[in-house]
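Handing you a structure now.
The complex appears here without one of its protein chains, the remainder shown in place.
In this document, chain identifiers A and B correspond to the written order of the chains, with residue numbering beginning at 1 in each.
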């Protein structure tokens, strides 16, 4: 077993564009769940409309990529309004179930033969981000350190992805430490109290849903632009569950929680993946216990187990404070 | 609320806009055979059959929610495990190769046992620790991921069928046809649902379940052993889920994620009927099943679940408390 390969695989994945995209989506979810207490189980739907907003605008309608970005953002706002209007006045469970349902509805519609002329159906759409790579200022060369190497294109995508993560994190930090953020937290704690003090809870919940959803759609765009492809089946409900896992891992309701969570989540996931494959290849784990194709399933089972254990034994995550969590048990 | 009502047509339009020329193209090749009415009756029958499977699985989920307020995202996995256990006993090369009926009975027992074990091993200790409700939701999500992928490791990704009752000739009932297998499933499902309803209304434990659902504290204060009631609900829910899994595997196909795909339809049925009401879950599930099948009259079959879920969102817009639910003002 080559530990250097395993560790470098883990690091590459932890700082990779997918981790950045997940970090963005999780920042949005953190606004919903971490600060406002909204149970949005359909964050993947926002990623999907963001990704397809870009892809469809360019591939199907021949618009500019930048117009596509605006369309993706607009779609996420519309989706948030559609979801929020009926459910934000109801008990939390309704939002949870309608959001997960909405994500699945969108995925099914986008992949259907019915929508194929627009969305590419099950085949998805490809090669729509050339405009993004055309303005790449990074000189053609090989970059990297250790066993981790990037082409200039990879580096460009990576810089933009993490740059956006940083920018949005700063904005979110400003917001949550403002009086606006104080109202959100009060809604998370007790919405009736917020209401009795003159805060329009419904309006704030809606603002939170729209803002977090729009940030989630940016995550979807990064995912789409990085691979130059969209496919409906990458937007499975499971993605939202991953986002919850990494958010809880990093610390929900903490500004840096989603970033720390996303990096660690992908490092750990890839570490298991790479280590299991190496172990099977080297015969350390016999083929009939776990075969190579089963590695993917095993690591997802471990994600599930990890999420359960985290939630049971350290629900405040890495960055959260234990004291704050203890206040829950009154 | 008035604003949101106006959104229904907007939402519908938004989705219609997605349907371009392809929908038109299909109408050119309408089969000459059955009339529209015949096809409508046929999909109605199919819908009732699909709805009966959703209902059987959703009742347990609804009862668990009613008694403990837990939204159990891992309920779908109980369905899958039921189907897969029966598969191993019935088909798998390493299994005993039993006939499906004893295999299904053992699967139901296994589902009931698993439900009970989960309640005793996970949820009861967590409730005792005072774990918050939202944390519990997320734990069920983790549990669902865990179970689903453990099934995947053992079962694999290949969709498979049971050995018996796989291919049958439909009985001709005038305009509609139904295979003896599907007819049996509908009849058995309805009987089981009636049995559950009878139990809830007439037996001591059923009364206790309803009491705990209505007001847990009051039930506890009046001497009902809430933990025992919840355990019974889990055992019942697990058994019903496994039965539903076998039925689902029979009518469609057995896959590692069949339960998870069904889970959303169960949720839709439960919310449609009114969250927390077992009878509501039954009614809502039939509605969902029928909507899913009837939508195939006009829309491609790969969208049938999407229409069923859309029905859920439309109902939330116009009657958030569900068909049988009580008006409850929150906010």
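By our rule, a residue touches a chain if its C-beta (ideal position, glycine included) is under 8 Å from a C-beta of that chain, and two chains touch if they have at least 3 such contacts.
Keep in mind that, in the parts below, contacts and distances are computed from a predicted model.
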From the options "2-oxoglutarate ferredoxin oxidoreductase subunit beta", "ABC transporter ATP-binding protein", "Pyruvate synthase" or "Heme exporter protein C", the chain left out of the display has the UniProt protein name "ABC transporter ATP-binding protein"
Residue among A:2, A:131, A:233 or A:324 that touches the chain left out of view = A:324
Residue of A:63, A:122, A:175 or A:298 in touch with the missing chain, whole complex considered = A:175
Footprint of the hidden chain on subunit A, which residues?
-> 171, 174-175, 178-183, 185-186, 188-190, 192-201, 207, 211, 323-324, 327-328, 330
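Operating definition for what follows: only the chains that are shown with their structure count from here on.
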Subunit A residues touching subunit B - in the complex, by the definition given at the top = 37, 39, 78, 82, 85-94, 96-98, 100-102, 104-105, 108-119, 191, 195, 201-202, 237-238, 241, 244-245, 248, 290, 294, 297-298, 300-301, 303-308, 310-312, 315, 328-329
Spell out the residues on subunit B that touch subunit A in their complex, using ranges where they run on.
-> 1, 3-4, 7, 10-11, 14-15, 18-23, 71, 126, 130-132, 134-135, 137-139, 141-150, 152-153, 260, 264, 267-268, 271, 275, 299-300, 302-303, 305-306, 309-310, 312-313, 316-317, 320, 328, 330-331
